[in-house]
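Since the structure comes first, as structure tokens, the remarks are kept for the end.
Just one protein chain is left out here, and the rest sit where they should.
Take a look at subunit A:
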Amino acid sequence: MNSIMNIVASNGYNYLRTALIAVATTLILVGCDYELSPWQTDVYCPGQSVDENLALIKQIEQTKQIGDSFKVALLGDPQQFPEDFDETIKLLNTYAEVDFIILLGDLVETGLKQEFEWTCKAMNHSNKPIIPVIGNHDSLSYGVDIWLQTFGEYDFTFSYLGTKFVAYNDNQYEFEDVPDLDWLEQASAISDDETRLHTIGMSHIEPWGRAPDLSQFLAKNGFDQMLHAHKHKFAYYQREEVGLPHFITADTQDVKFAIMTVTPDTITIEQCDPVCLPAEIEIR
């Protein structure tokens, strides 16, 4: 031991230089961030705002015509498992017939900057536009601010080949006065010069809590398909007295997703685990 210490002492400068080089190299290699706290809000997530992805969807739409059938992938709850989410994204890259992806919330578990960046890293591996919908876990900590800065508004709409998609915030523990029924009514209204084949609603959570009759309200306002996540397992149901189908997609753990096929007359959904099978609707 003494001899080792003697060598250490006699080679002090070398050791110091080695240590400093090691630290500097680690810094360069690790390239880690100087972060003030876990609650920072400056998420680095280039190219993943809703507006940027809608611009890409517009470009795809221009290669088609209203009335053409199309497919959309439905993903949800990738939080805590970015690896499986990444694998799901990469698998969907091979599905040339899928035009875009709807990500139905809970991108993260605790609403922190680092978590959003991990999810964004996987999103950036997609060769398709991804439209994210805010989930309850996304809204924790400063997630509501991060969402606005990174992705955009909580409620938004877009049209694709004659189908209107309406994304709304239904995270009732984290937000007051949601869902915004007035906004939903306006968002689903058909304008005089519009050709509308379908109206599809998207929220992280299925109708619940303060809006128990939401399904009826949505059906009355012309919605003909609803998409959700939150429960981490596939489910597909409609209330007998309402008739509006609600599809709940599973989480992406172990590579799970759904494929929705929209034709001028029909909307069908397959649930993929990862082999795709038709989703069967349950009457409740």
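Worth a mention:
The working rule: a contact is a pair of C-beta atoms (placed from the backbone, for glycine too) under 8 Å apart; a residue touches a chain by one contact, two chains touch by 3 or more; residues count from 1.
By definition in this document, contacts and distances are computed from a predicted model.
Note on the omitted subunit: UniProt lists it as "TonB-dependent receptor-like beta-barrel domain-containing protein", one of the names in "Flavoprotein", "CO or xanthine dehydrogenase, FAD-binding subunit", "ATP synthase subunit b" or "TonB-dependent receptor-like beta-barrel domain-containing protein". Residue in contact with the omitted chain (choice from A:54, A:112 or A:167): A:112. For the options A:41, A:188 or A:238, the residue in contact with the chain missing from this view is A:41. Checked against the full complex, the one of A:103, A:140, A:187 or A:200 touching the unshown chain is A:140.
What subunit A contributes to its contact with the hidden chain is residues 8-9, 12-13, 15-16, 19, 23, 26-27, 29-42, 80-84, 86, 109-112, 114-115, 117-118, 121-122, 137, 140-142, 173.
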